[in-house]
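Scroll down for the structure; my scribbles are underneath it.
Note that one protein chain of the assembly has been removed; the remaining protein chains are unaltered in position.
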Amino acid sequence: MKLSPLQLFGLFVLGAIVAPFGDHGHVITGTTEYLWKDTLFVWDSAGWFVLMVGTGTALLAEIRLHLGPARTEMNWRHGLAGIAAVMGIYALTALLKGQPLVPAVVLVSALGVLTWCALGDKAGAICGVIAAIGGVANEVATAHFGWFRYDESIGTLFGVAPWLPGLYFAFGVTTSVLAEILAKRIR
Amino acid sequence: MKLSPLQLFGLFVLGAIVAPFGDHGHVITGTTEYLWKDTLFVWDSAGWFVLMVGTGTALLAEIRLHLGPARTEMNWRHGLAGIAAVMGIYALTALLKGQPLVPAVVLVSALGVLTWCALGDKAGAICGVIAAIGGVANEVATAHFGWFRYDESIGTLFGVAPWLPGLYFAFGVTTSVLAEILAKRIR
Partner (left out) sequence: MKLSPLQLFGLFVLGAIVAPFGDHGHVITGTTEYLWKDTLFVWDSAGWFVLMVGTGTALLAEIRLHLGPARTEMNWRHGLAGIAAVMGIYALTALLKGQPLVPAVVLVSALGVLTWCALGDKAGAICGVIAAIGGVANEVATAHFGWFRYDESIGTLFGVAPWLPGLYFAFGVTTSVLAEILAKRIR
């Protein structure tokens, strides 16, 4: 393992704190709806979703450090910018409820690409793609299980939102940056 | 005084020009409403509001230069970026009328943080916090006096909008950057 147990736990907590803030917007706008209601909820979010985001954050950061050396010039300012970018894009996706999908997808995807242009390296792009594929696959699966659903006007990508890859891509780039910053603390 | 009278006047004028453009959006969307109508208006903005923003801009810039040395690498491109960021966020807050508050606040706050990440230093963060506290306190007070009010769906932070700290934070960071650029001209 490249990251210490404490660092992995910190990343888990970060993901688990960010997720309910973004997810709240999806729930109150009717972008998504939880169908499995007889489970633990954190604010408006199902516990299993919060656990998945937290675990994904820690796991992806660990993967990042196996993909190549961390840039030494990255500092917590870059990490903060990445977290703000992801939270801003996440909130924006909720505010796009009721808007036509193509411009919504173009806007969110453009913001995901800009997040990479400002903060990412090659390994960060790989983490972004891993997050986009993994995150979408996970949501397609859990929607298929009937645990939740996207509003039918939005869930046009195998049942999930077509702007989801752009959002998860930004999440993957940011997680990669956070891993790089933490890696400096190891050495 | 660190800034010359002419520089302070220029900052006052800048604030007094920017304010009515942003405030117009708040008024026409019904985000805010002036209740004290028997006073001087500049476009849709009460004169006292324009004076307050102009004075606040000059005062905060002066404060900035007492907080520590100005970075010599800051130039008018950074200042222009800061002004564009503040005007863009200000306009965005008007466009968020009718949207749910939590994602609106997350988005505006994220943009405020990104403004700092791109442009700010430690003293800029302090100026951002001073502006957030001072700006919110000032609006809480003037709303309490009955001079204006936020729409009741929005004014959930002691009567003012909960995205107001994020907007004023970006304003404070930008004012700090402008002070740094002007400080170079003094020496």
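Just so it is clear, A and B label the chains in written order, and each chain counts residues from 1 on its own.
One rule holds in what follows: a residue touches a chain if its C-beta (ideal position, glycine included) is under 8 Å from a C-beta of that chain, and two chains touch if they have at least 3 such contacts.
Note that the structure is predicted; figures quoted are calculated from it, not measured.
Of the listed residues B:Ile17, B:Leu95 or B:Ala141, the one in contact with the hidden chain in the full complex is B:Leu95.
Among the residues B:Val53, B:Ala70 or B:Ala85, only B:Ala85 touches the chain that is left out of the figure. Checked against the full complex, the one of A:Ile28, A:Leu67 or A:Leu107 touching the unshown chain is A:Leu107.
Listed here are the subunit B residues that touch the chain not shown: 21-22, 24-25, 28-29, 77-78, 80-81, 84-85, 87-88, 90-92, 94-95. Seen from subunit A, the chain kept out of the figure touches residues 96, 99-100, 102-104, 106-107, 109-111, 113-114, 117-118.
Going forward, only the chains that are shown with their structure count from here on.
Subunit A and subunit B have Cα centroids separated by 31 Å.
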